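With one protein chain withheld, the remaining protein chains of the complex are depicted in position.
Note that the chains are named A, B and C in the order they appear, and that numbering of residues resets to 1 at the start of each chain.
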């Protein structure tokens, strides 16, 4: 099965758990961005499912969980926000 | 009829019309503050009735038009306001 | 803190006066002279306060807002000549949360405009001046809306509009 290499951007507690703000993952081609969580390494994925209110960005634009990943994509896991 | 001597504080166009911010008036004892307008000198009283929304202060506190004047009182004719 | 000031209002001073370490939100309102009034160019505004009562009224408004919204307020109003573009009034209100901070600031500026004994004289670019005090404005706050000034429409006496007053 063909694979794609993507960069995953991590923030807040995910970034701390990973020890880095970006990791690279090899994923099956056309994996939807919403499935990236399940492919995170165990020490990073501190819970089985993404938290309620999780959003996703693809190449620094908002996207939907169903968007398929292509080779070279930069996907961001945008945890529920708390700015302000 | 006994009279009282009061100081009338004038502002904005009334003050300009009077050429001064305060005038003294001799008025019949117990004249209500709401009647002061009718006793203003002709050049000051630019209209026959006080404008809608006119308020009154007696000795620098809000008062009602029916409040009776006593000797030495300071009455202010508070025209409709436009600050801010 | 409430103040009348004949020199420019300093927003930082008001913000500092309204700051409270228990309050997470602070809202300010700044009202400035616009360069047009009813589509006529304005040169400057002149504010006149009934000082004794204006200060009491500003204090009363600040206390009402504090009681209603758990807020801490600072309110200041310019007096005298205020060139176009400069703030004529400033309010700062802090509260534990942002809805109350917004509500307290809005309450204070709305009440100030309705109640504080302060009057505004508009000086137009052509030198004509008019007070907004219910005597010189045809319709309070909408002085020249129905036509050019001095045309003798409505209850405005011609004499109440002064032309060519030296600056």
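Just so it is clear, contacts are C-beta pairs under 8 Å (C-beta built on N, C-alpha and C of every residue); 3 or more make two chains touch, one makes a residue touch a chain.
Since the model is a prediction, treat every value here as computed from it, not as a measurement.
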| item | value |
| --- | --- |
| Contact list for the unshown chain, restricted to visible chains | A, C |
| Given A:5, A:30 or A:81, the one touching the chain that is not displayed | A:81 |
| Contacting the left-out chain in the complete assembly, out of A:16, A:29 or A:71 | A:16 |
| Residues of chain A (touch criterion as defined above) contacting the omitted chain | 9, 11-16, 46-47, 51-55, 57, 60-62, 76, 78-84 |
| Contacts of chain C with the absent chain, listed as residue ranges | 11-12, 15, 19, 21-36, 84-85, 96, 98, 101-102, 105-106, 109 |
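Here is the rule we use: only the chains that are shown with their structure count from here on.
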| item | value |
| --- | --- |
| Centre distance in Å when chain A and chain B are each reduced to the mean of their C-alpha atoms | 74 |
| Inter-centroid spacing, chain C versus chain B (mean Cα positions, whole Å) | 24 |
| In chain C, residues with contacts to at least two other chains | none |
| Residues of chain B whose C-beta touches two or more other chains | none |
